[in-house]
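Here the structure comes first, spelled out in structure tokens, and everything after it is commentary.
== subunit A ==
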Amino acid sequence: ETLRVGMECTYAPFNYRTSSGDLVGYDVDVAKGVAEIIGADLEFVCQQWDGMIPALLANKFDLIVASMSITESRLEKIDFSSPYRDSVGRLVGKSGQDMNLFDPSGNPIPENFSGLRIGLERASTYESWFNAKLPNANVVLYDGSEPLYLDLVNGRVDAIMTNPMKAHLRFLAKEEGSGFEFISPAISEVEFFGIGVGIGLRQGQPELKARLDSAIKKLINTGKLTEYALKYFPFPIHNEEWGDG
Partner candidate 1 sequence: MSFDLSLIVETVPKMLAGVGLTFQLLGLSAFLGLILAIVLLLMRISGKWYLDWPAQLYIYVFRGTPILVQIFIIYYGFPQLEFIRESVLWPIFRDPFGCAVVALSLNTGAYVSEILRGGVLGVDRGVLEAGEALGLSTTQRFIYLTTPIATRLALPAYGNDIISLLKSTALASTITLMDMTGIARTIVAQTYAPYEIFISLAIIYMILTFFLQKFISLIEAYLGRYTKRES
Partner candidate 2 sequence: MISPQPLIRMQNVGKHFGTFQALKGINLDVIKGERIVVCGPSGSGKSTMIRCINRLEKHDEGRILIGDTELTDQIKDLNAVRREIGMVFQSFNLFPHMTILNNLMLAQKLVRKTPKAKARDIAMRYLERVKIPEQADKYPVQLSGGQQQRVAIARALCMKPEVMLFDEPTSALDPEMINEVLEVMVDLAREGMTMICVTHEMGFARSVADRVIFMDAGEIVEEADPETFFKTPQHERTKLFLSQILSH
């Protein structure tokens, strides 16, 4: 059995290609770990983010292992395995400018967003969060995550919303990221960000879903998932409770 796995291939450190041509990252490790457990061969397919679900539906591949959060709206079209990673978003912007975007309880203050351009990936959880919470914000949509950082540095956008782990590793910890910082608390409302990041699959395959679920639980319980995370981050990025039961 060969399973084709869709991912962006440009979403460091979750799934990306190194200069030596290897596809690596946390998502890749998870996919490989799962495959080993369920005894399947893998084939990776690179797909731009905005076409990820249509491509799965069009049978371009069988699984999405691309840091995709398990949200209500996505569940209408596809199924997800149980989660293997936290799903959370955070805004990044210029440091030292107290923009006062959130009240102490962590809710956005819409007035203070006016006049700001916010960069997001098209069709991301962040986009749905903004659409719901700040419908009047000036949102600029990108086809990948890399351009977000480039344009933040270039000043084409004032802030971006993205995965904080990724932002830290890919950007803030690097030289080009000096002068930028997180300008929001971690946002992870289940309504938008789901219960976490899972493996996407087409609906109507309960058996495959069950195999994926148990494989992920096994990865958590054997400590593999922590091991994967520590390759890239100083801390694990999943919830140990997901492994119980």
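Here is the rule we go by: contacts are C-beta pairs under 8 Å (C-beta built on N, C-alpha and C of every residue); 3 or more make two chains touch, one makes a residue touch a chain; residues count from 1.
If you want to know what made the cut, all candidates are chains of the complex that A comes from, given by their letters.
Computed from a prediction, not measured in an experiment: that's the story for all the values here.
Note on this complex: subunit A touches candidate 1; the remaining options among 1 or 2 do not touch it here.
Chain contact summary for the complex, subunit A toward candidate 1: residues 50-51, 53-54, 57-58, 73, 77, 122-123, 140-143, 147, 150, 153-156.
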